[in-house]
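Note that this complex is displayed minus one protein chain, with the remaining chains in position.
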Amino acid sequence: MNKCKSLYNKFRNPNLQYRYSHVFLIYIFLFVFIVVMSIANEYFRDANNFRNIMDSSFPLMMAAFGQMIVILTGGIDLSIGGMITLANCLSVTIMTQMEGVGGALFAILATIVACSLCGAINGLFITKGRLPAIIVTIATEIIFNGIALFLMPAPGGAVNKEFAKFIGARYLGLPVSFFIMIILVILVRILTNRMPYGRALRAVGGNESAAYSTGISVWKVKFKAYVLAGFFCAIGGIYLSARMYSADPQIGTTYSMNSITASVVGGTLMTGAIGDVLGTVVGVFIIFIIYNVLNLLGVSSYYQYIAQGIILIFALIISSFESRHR
Amino acid sequence: MPECILKMEHITKEFSGIKALDDVSLECEKGQVNVLAGENGAGKSTILKILSGIYQPDGGTITLRGEKVCFKTPLSAQHAGIAMVFQELTLINQLTIAENIFLGQEQKKNGLIDKLEQKQRLLSCMDEYGICMDPDTIVDRLSVAEKQLVEILKILIRDPEIIILDEPTSSLAKSEVKILFDIIRKLKATGKAIIFISHRMEEMFEIGDKFTVFKDGRFICLCDRSEIDTNILISLMVGRTLQNIFPPRLEGKHDVPVFEVKGLKFAHNGKPIDFCIRRGEILGIAGLQGHGQTELLNALSGLQHIYSGDIYINGKKSVIKNCRQAVANGVALIPCDRKQEGLLLQQSIRFNTALASMKDRKKLGCFIDKRAEKTMIEEYRTKLNIKMANAEQEVRELSGGNQQKVVLGKELAIKPKVLLFNEPTRGIDVEAKREFYYIMHDLAQQGVAIIMCSNDLMEVIGMSSRVLVMYEKNVTAILDGELINEEDIMRCAMGLDIRKGRCDI
Partner (left out) sequence: MTTSNRVSIYAVSIKSKIKNAMVYILLVLMLLMAEIFSPGYLNLTHFMGILRLASFMGIAAIGQTFALLTGGIDLSISTTISFSYVLAAQVMMGQDSSILPALGCVLILGLIVGIINGAGICLLNIPPFIMTLGVGSIIRGAYMVFTKGAPKGSSAPLISAISNQTIFGNMYGIVIIWIVLAVITILLMKKTTYGRRIYAVGSNVKASKFSGINTRAIIFSVYIISAVVSAIMGYLLIGYTGMSYLHVGDNYSTNVIAAVIIGGTSIVGGKGGYLGSAAGAVMMTVLEDFLTIVNIPEAGRMMAQGALILLLLMMYAREKITRAC
């Protein structure tokens, strides 16, 4: 009883509320949503359905992690979609050329390096070049999409069989994507909440000049954030290659916007400094469960675009109300 | 014999040809509080910024512990044991107290932040100085006073030898000041040297051991506590001769006031303000920086919310809830930061001057009447003597004085009944200042109600028919006649003497 009381008191701590109330609320929302949907629709509560949701949401999860890190510094990255497309096309191109597991490993390595480089380009233009992030990343998205299109003029290519099998496997009934997600969530959480770099991220997002006066190298912090975004896009794109067994130069079009939506739904503030990867995970799930429900209800996939936009704007409205309340 | 740990001698510093510091000295001894006193603009902030490594001196030496030093960056000053708490807060609102304090120098264990260790260190530091706060509180939720304490904690945790406090009490209530002074006494006991800037007489004399007085960028004296009292201090801080650049003082006519304010509250917890301006007079607002003058002017011009009170213009009650209503009612503000708030720097003189009064010159309902504009600009060019190449010149190319004239022209174009000036001659050369004073003089004579708020005491004394003095967001006095002098105004501005001058309404 006392343990409950102390837990309750801890819960009412206004400082924790400031940081975690949004995250907490959307977990509850997600839980309720899943429960309601499971009761309402028999296809929804099928275990396979959940596995599909996990698998199909993984690339966006990666995109959203990268986007969240950038948004924490007060920036934005609209080239996420381009980097995912590039990762997809590049990894498949390499695997088509190089046979065997070795080829797959090299493809993974090369893609990670290439996308991190893309992130570095973004970072350089924005920090050292002193250019506005929105338009820089709009431009680089086109460049990355162009490179992807150059590598893969039409959907196709081949993927190493062992690699694809590994990605698509199940252990303990759970897909591999789930395990990778858990590992990455832990790592990202440690990075943003427990490491000096994470503090620096939030400091730069909260008050750049105050962060600078503390001796933090603001440009390095921002630069690293964009590189990390590239890194996560690489992972997302590689995963896509394994799942789709091919590459598609149009694959990434919705990722830029959706990664922002997922972050905002998950409690990340566009103004920076506030955001938690645990929330972003839920943001991604909420988006995909909504898609899933639309699918199961037989609603045409065109409504997904409408849903994407509405979720984003709705999340922004809620975000701005919460800010006023704080 | 207290040990002299820091000596700054013959320091000079120039900014764009203007001497901010002229051969000044500052020293501090271990275990003593040296109060640095002087008006706004005396050079206090400048010398402290030199000491903390933000500026470099143009001349002079700094001796620390007997060795000559030179601080090229703020970090090197910090490493040398000098820590400064600024007036502006440098906290990240979204982080907790502990996170802010250890920002940039986190305690690490295996690459991860050791939160427990940090909290322990912080708590023991807080214990040592009698501060009672939860280290996990998010800074956004703190009051301004508490945030100030966090700023101080930030430097205390690094255990510096020389501590500089730049107006730490400006937003603290009496009880909070007590906590701060207890901390300062503890610091003194452990042998730290403290430099303290404040404008509150009571506090200066409560905590100060030595007094250093600056005036107009020059070093006046370094006295012991025993050698000085409030009167002596004030006379050291002021005492200039009035320059011959001011027009003859105007006397208001005692009929219906042109502008009247009754029971105005612009802050949640302020006292209601009453004052009036008569035809033909200039009301000056004096007071130390940040004591509510800007807020008052903003409230009168519709920028800030008015909590209660009424405004009467020419006897008629006027409602001013936002800027547009203010302009419609004939109230014009010349803001203190002309570059950020008064001008559109990248636009032309024509654009800026015509901006507020465009609707008076419409052709066919929506088009700009270029000819009328040209006439108007020419009118103000001659009236205000604006030196410009042509009307299309970009405003940012003009000198400060001419820029200010453009702002004035813009506001005059709406034919205002009330003109509010916030720091009218800041950053302007003497010749332009003189022109400005005569322009204001003429406008007042023509019946425009003029309120002039300035940090330059001589300006207020030279121009005002009556002076409203503000302290702590309240009006402490309305002085006129022979009460308009430096010492009396300074008294009221520092909360010492509250004497009301003649004010009929």
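Labels for the chains are A and B, by order of writing; each one numbers its residues from 1.
Operating definition for what follows: a contact is a pair of C-beta atoms (placed from the backbone, for glycine too) under 8 Å apart; a residue touches a chain by one contact, two chains touch by 3 or more.
The shown structure was predicted, so the numbers you read here are calculated from the model rather than taken from an experiment.
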item	value
Touching partners, among the displayed chains, of the absent chain	A, B
Residue among A:15, A:193 or A:308 touching the omitted chain	A:308
Selected from A:44, A:65, A:125 or A:285 as touching the chain missing from the view	A:125
Residue of B:267, B:323 or B:372 in touch with the missing chain, whole complex considered	B:323
Selected from A:77, A:208, A:248 or A:276 as touching the chain missing from the view	A:208
Hidden partner chain, touching residue among A:244, A:270 or A:296	A:270
Chain A residues touching the omitted chain (full complex)	76, 125, 127-132, 134-136, 138-150, 153, 208-209, 211-212, 218-219, 254, 257, 260-261, 270, 300, 302-310, 312-313, 316-317, 320
Missing-chain contacts mapped onto chain B	301, 303, 323-324, 326-328, 333, 335, 340-347, 351, 354-356, 358-359, 362, 366-368, 394, 397, 399, 410, 414
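Please note the rule applied: only the chains that are shown with their structure count from here on.
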item	value
Centre distance in Å when chain A and chain B are each reduced to the mean of their C-alpha atoms	46
Footprint of chain B on chain A - complex, ascending	14-15, 18-19, 190, 194-196, 199-200, 202-203, 205-207, 209-211, 213-216, 273-274, 326
Residue ranges of chain B touching chain A (in the complex, touch as defined)	74-75, 89-96, 99, 103-106, 108, 111-113, 115, 134, 136-138, 140-141
